[in-house]
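The structure follows.
With one protein chain removed, the remaining protein chains of the complex are shown where they sit.
Now for chain A:
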Amino acid sequence: MAYKRQIDRLPIIPADARVQNVTCHYCIVGCGYKAYTWPLKQQGTTDSNWAGVDLSQQQYAETDAWYAPSMYNVVKQGGKDVHLVIKPDVDCEVNLGLGSVRGARMAENRRSDITGTQQQRLTDPLVWRYGTWQPASWDDALDLVARVTARVVDKEDENDLYVSMFDHGGSAGGYENTWGTGKLYFGSMKIKNCRIHNRPAYNSEVHSTRDMGVDELNYAYEDYQLADTIFLVGTNPVECQTNLYLNHMVKGMQNGAKVIVVDPRRTVTVDNSEQVAGAENVLHLAIESGSDLALFNTLFTYIADQGWVDAEFIAASTFQGDVAVAEDAAHPAALGSFEAARDACRLSLADGAAITGLTEAQIVQAAEWIAMPKEDGSRRKTVTGYEKGIIWGNDNYRVIGALVNIGLATGNVGREGGGVCRLGGHQEGYFRPSDAHVGRPAPYIDQLIIGGGGKVHHIWANDHYKTTLNAAEFKRVYNKRSNMVKEAMDARAGATREELVDAIVGAIEAGGIFSVCVDIIHSQIGQAAHVILPAVESGEMNLTSMNGERRLRLVEKYMDGPGSAQPDCIIAARLANHMERVLREEGREEYADQFQGYDWETEEDAFMDGYHTANPEVTYARLKDMGNNGVQEPVTGFADGKLVGTKRLYTDGVFTRHGREDGKALFCMGAWRGLQAPGKAQQKASFRFLINAGRANLNWQNWFLDQKNEFVMDRFPVPFIQIHPEDMAELGLNPGDMVEIYNDVGATQGLVYPEPTARRNETFMIFGAPNGTQGNVINAGTNELILPNYKQTWANIRKISDATPAAARVSYKSWEVEL
């Protein structure tokens, strides 16, 4: 039987419940929700309640006067137990009351000592003592971290401190927390050896579009409703940006937009789009995995040859001449003018079809839908969305550049119904001192650690064990190196703090690594940590972020954090305080002075110290007034009691992201060159199955909360791997069987899910799962600029066992709706 909550009745929100603004802390869309809280011993009634409707009557479809059990919990607020309901906001323009299968579980995924949810949340600092983790005070834990860290960094050399730190908004990120960590590591220190939460280096995922002058989030979501064509590349929005799809893209289709989906597999987005728009208005380009660049260059060539370009825009807003930026180690392709890019990227229909596996007719049809002028001669409005399929695919720099080329050539940037934008993962919320000292290409941290680099490692909500490549090797080495320190600590049980620090430093000098993990849960890499510091999430603190159309909002703190957990920005501030104190004790006054300026008591202090300094109009009070519709960045002023924002970028045709004074956009001169990352072509030749990977609707990112959510784990007890039924038959597999996926770099496991629409020898599994990490089988080779290529991975598959009892119970039916 499927998991059932056996809830027959929920407490009714009273009319006087407290109401606060919440932006969903999961994906980049940032749906608006409202948090309702009220005292535990009070409740509304069927005739007196928050909704002002008669709840003794059935409520009908799309009602605002209902909430699911997943939207309810009992949490602490100001030290007292309160009822909590977090339900979608019908007045938020982003989602108009729609909730996704992730966001509508926010309340259920809060820690509660009453209902027992999310007991995995960390409550107090933990320090490795007596052979395991022991609870510790903040001062005790931070003192140890500061003393050990101070032994390996110096004013002139901070290269032995490695830092893994999130750069996202939402969740436990946001402007407050990126500033807290950023000020510490890029302000007080100049840490070079660092990485971001989902990749092994500190770099942009979209260098080329920025170098071309085009910020990757340049439109408004309403552009999907205004477009003639929606062009989706390497993205599956109904599962990964659900309410952007349902509330904006679907409406665009209902307005008559055609849809092009570039993806090697038939995703649910393709099926749902066919339902809405009709199959004749949906073009699925199921290209050979990794051949996107060839497709875009062919489209660009064909569109230009047909003259379906916006000549006026090209002349007025793009670079005129030949090459503006030469190809070099920091620029994997030259950048220049439209004509220069035409020459560099030229690819015939025949060649494009041969490389991508498409027919010439399919490519021509795509070009017509993207760029052919309409019957009245007017320009076709095409909005382009892309994400990990190309960001984490083959030849990152060139492929994104080639896609932006098409948008620029057709004048579809900065115009209504246009935009060339990444669809995104988390929300954004980045405000830090310059990272220029990191360099470009940035250091490949995970490989450096494998090679013995780093003595102290500070980890802020990163879980390399689940979200890196070459993960099997990384885990083996990291466990060994961190165990060296654990053994040294165990050997000095009962020693003084000074003796303990000496023992740790001794182990570090012998090749060990001292690991400090700041997180909301005891993560997988946290199993190797020596000090673990508990953080809070959005809603347990006030937190600001912006969504995929740069919509800035404040999530109000609606509940207490677990135990003594703190916002990351406050943890960073306290760590800075301890660093300053320890350095002064050691007589290193000049270095200690660099750790001043952290007298923050609240997250609002951090916000004012960071983001506010560059955006003086923006304060918490004003953001609160702007509610769940917020304001779209950049904020340009404050008038009539409201923050004034910017609906879409570049409406003036002036491009600035690259920092060029002429304001001219550049085209990317990146020719097709096959599988770019080292080892990929060889792996493809050596192993049978493509192991494509990505996200699924139900599971948020690396499952950090979902791994303790019964509704989720009941559906997929281990990550599925979708395989064609005939491939299953050849391998002797039944639905639900546990298989091993193995190749030259490692192995992982998956649960067999039959997928008749999959192509033979092409599989798909969930990325980042805790109990079947796809990163184990991804080789260490990256694209240039250390951009991981997680997508192009090949391996063999063999059966481990029949379905487990948990796996045998679940449904293996098709995801495609039958109406």
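Heads up, the rule we're going with is that a residue touches a chain if its C-beta (ideal position, glycine included) is under 8 Å from a C-beta of that chain, and two chains touch if they have at least 3 such contacts; residues count from 1.
Just so we're on the same page, contacts and distances are computed from a predicted model.
> Can you pick, from "Glycine betaine/carnitine/choline ABC transporter permease protein", "Sarcosine oxidase subunit gamma", "Helicase Helix-turn-helix domain-containing protein" or "Arsenate reductase (Azurin) small subunit", the UniProt protein name of the chain not displayed?
"Arsenate reductase (Azurin) small subunit"
> Of the residues listed, A:Q6, A:T132 or A:S378, which one is in contact with the missing chain?
That would be A:Q6, which touches the missing chain.
> Which listed residue (A:Q118, A:N272 or A:T763) would be found touching the missing chain in the intact complex?
With A:Q118, A:N272 or A:T763 as choices, the missing chain is touched by A:N272.
> Sort through A:Y620, A:F638, A:Y742 or A:W815 and give me the one touching the missing partner chain.
Touches the omitted chain: A:W815.
> For the chain that's not shown, point to the residue among A:A35, A:A220 or A:L246 touching it.
Counting the whole complex, the residue in contact with the absent chain is A:L246.
> Please output the residues of chain A touching the missing chain, sorted low to high.
1-10, 12, 46, 55-63, 66-71, 98-101, 104-105, 108, 238, 242, 246, 268, 271-272, 275, 697, 711, 714-715, 809-811, 813-815, 817-819
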